[in-house]
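Missing here is one protein chain; the remaining ones are kept as they sit in the complex.
For chain A:
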Amino acid sequence: MGVMTLAGPPPALAPAAAPVLAVRDLVTTFETPNGTIRPVDGVSLAVAPGRTLGIVGESGCGKSMLSLSLMGLVPPPGRVAGGSVRLEGRELVGLPARALRAVRGNRVAMIFQEPMTSLNPVHTVGGQIVEAIRAHRRVPARRLRAEAVEALRQVRIPAPERRFDEYPHQLSGGMRQRVMIAMALACRPALLIADEPTTALDVTIQAQILDLLRDLQAETGMAIVLITHDLGVVAQVADEVAVMYAGRIVEHAPVGAIFDDPQHPYTIGLLGSMPRMEEDVARLVAIGGTVPPPFRLPPGCRFAPRCPFGDAACRERDPALAAVADGHAAACRKAPVEAHP
């Protein structure tokens, strides 16, 4: 098989429509007393309108720092140190703070895991949505309430006129997440970044929110970047999946291929770690060890110390993300593992 090194997103994944978001070789660094760390280290990806990219990884893999980097929200002393983030063709890296703020919320919006920390407890739900609308759109003052009620109705909140005057603490966790989504969509963004949007929710409520995101995407045609640790959630809503490990994308494929034909040993291990609902497995396949801290990354392949297939060469040379099949790339010298005993 011809192995091709990729500088950007895997070409076979290049979507037919121009991507809403195109990220190339993104690097985010932090200066720490232990030296410079790179929580995001050379990430490339793209999302087309109306599509959902799932970014999966465990804690410490850099997925949340990646989402903050996309939004230009990396907290100091961190900074985006290299690469490119293009939103609808416009370069965001290096944009002045003011220009960036205009993009944020207008063309790209973000929702987080815990809506309570993102909602202001002393303002009504309606007031906060009105504020979001006013910040991004020219709507006559007399129309603001109606627009906000409509936004609540769009996210399927029952009795939106009544909810408008309630405070966040009066809402359940699922309702709060709906309000967050309503605020995020108030500006009709082209891209929604959802960072673990259902992790704090119960499973029946999670199903409702995932359903809602799918419906809203079909209605608005927005692209979604969904960041999650849960392969089940990814399987339910993503079109494409990027698996992250220690700051890098180690595998990138259409969602079907990730589950039917996983190539990277980390992906294989993650799938084996998940208990299954339809059968009793005597033992789960656990991945040994833990994710290395960013200031103590091993040389060579970063997964090699935990990888059952890793050999001396893996521990020396860093594998590039290379195409293994149509639209499917993996950063592993041993992929597919049955061909490299």
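Everything that follows uses one rule, which is that a contact is a pair of C-beta atoms (placed from the backbone, for glycine too) under 8 Å apart; a residue touches a chain by one contact, two chains touch by 3 or more; residues count from 1.
Heads up, the rule we're going with is that contacts and distances are computed from a predicted model.
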Omitted chain (choose from "NADH-quinone oxidoreductase subunit H", "Ger(X)C family spore germination protein", "Transketolase" or "Oligopeptide transport ATP-binding protein OppF") - UniProt protein name: "Oligopeptide transport ATP-binding protein OppF"
Given A:122, A:141 or A:203, the one touching the chain that is not displayed: A:203
Can you tell me which of A:40, A:87 or A:268 touches the chain that was removed from the display? A:268
Residue of A:27, A:81, A:95 or A:337 touching the missing chain in the full complex: A:337
Please output the residues of chain A touching the missing chain, sorted low to high. 58-59, 172-175, 202-208, 210-211, 229-236, 238, 255-256, 259-262, 265, 268-281, 283-288, 290-291, 308-311, 336-338
